[in-house]
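What follows is a set of notes on a single structure, which appears directly below.
Note that this complex is displayed minus one protein chain, with the remaining chains in position.
This part shows subunit A:
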Amino acid sequence: MNISVVLVELAGQRIALPSLEIDSVIEIDKITPVPGAPDYIAGLASLRSRALTVIDCVRMLGLNDYENDDYQSAVVFNCGGHDYALLVEVVEDVADATTEPVPVPGGAGEMWSKISDGLIETNVGPAMLIRTETLINSLKQKKR
């Protein structure tokens, strides 16, 4: 597999998102909260005239103790006709994946394995691959 991925840091880990699925990387300044929505929906943000649903992956992974106020960047993508923005800590770089995703040896933990497609090697080291579709589908499963 030789696809281009965007490497980001999320919950202190290196994550790879397929570049083709990513619309843009933005700085988010204002998030409108959505009362009553699950906690991993940080709220809505506007990007020009589009409304983005902002996903907080840290909450999604149930890492409630993980402290990070450093959310400024978000990766924007469209899935199923809706626009989403995934909050990330750092956007590192674009890299090429050199291997097919493989299951993490010994398992990656319940939530990680739901949102992630597996581990890939890139020219700068290993990363968890998250396909946007997998991520959004896992939201549906988590629906309460």
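Heads up, the rule we're going with is that a contact is a pair of C-beta atoms (placed from the backbone, for glycine too) under 8 Å apart; a residue touches a chain by one contact, two chains touch by 3 or more; residues count from 1.
Following the convention adopted for this analysis, contacts and distances are computed from a predicted model.
When the unshown chain is looked up in UniProt, the name that turns up among "Peptide/nickel transport system ATP-binding protein", "histidine kinase", "Cytochrome bc1 complex cytochrome b subunit" or "Spore coat associated protein CotJA" is "histidine kinase". Contact between subunit A and the absent chain runs through residues 30, 32-38, 41, 44-46, 48-51, 53, 80-82, 84, 136, 139-140, 143-144.
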